[in-house]
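Note that one protein chain is taken out, while the other chains of the complex remain in position.
Moving on to chain A:
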Amino acid sequence: MSDSMADRMGSSRGTTPYGQQGSSANLADILERVLDKGIVIAGDIQINLLDIELLTIKLRLLVASVDKAKEMGIDWWEHDPSLSSRARPPVSSAAQRGSELSDENARLRAEIAELRAAVGLPEAPAREAEPAEAVEAEEGRTR
């Protein structure tokens, strides 16, 4: 690598390595990159595909707008008062938020299954294709 750190970092010039994108970077900015982008590889540990879909959708609700989610064909929260921002009281404590999420999980699972059966989510094929290959590869290796 010939370029120096200062070159690589462009504007930072050594004052704050990697600019403001260190520990203080905005969580939404980080999540949309580490979760939505980056190389998707099928690891040995496979979270259930449905769970990944759920997680991604939940995060989209946090990071993206309701309008955008609607564009993606996701609108079930409108029928679910606990998910509608209009109906939901502001949640302050993180613990509360955590348990709320796990409660939602069960409900969403059923909803997603229905949705996927009905229309299919845009990302579903891309995510399913790779793990399938990797499972074969993994079997060949470990057995």
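Everything below uses one rule, namely that contacts are C-beta pairs under 8 Å (C-beta built on N, C-alpha and C of every residue); 3 or more make two chains touch, one makes a residue touch a chain; residues count from 1.
What we mean here is this: contacts and distances are computed from a predicted model.
Missing chain, UniProt name from the options "GvpL/GvpF family gas vesicle protein", "Amino acid ABC transporter permease", "Zinc protease" or "3-methylmercaptopropionyl-CoA dehydrogenase": "GvpL/GvpF family gas vesicle protein". The chain not displayed touches chain A at residues 1, 3, 5, 7-12, 17-23, 25-41, 43-48, 51, 55, 58, 60-68, 85, 94, 97-98, 101-102, 105, 126, 134, 137-138, 141-142.
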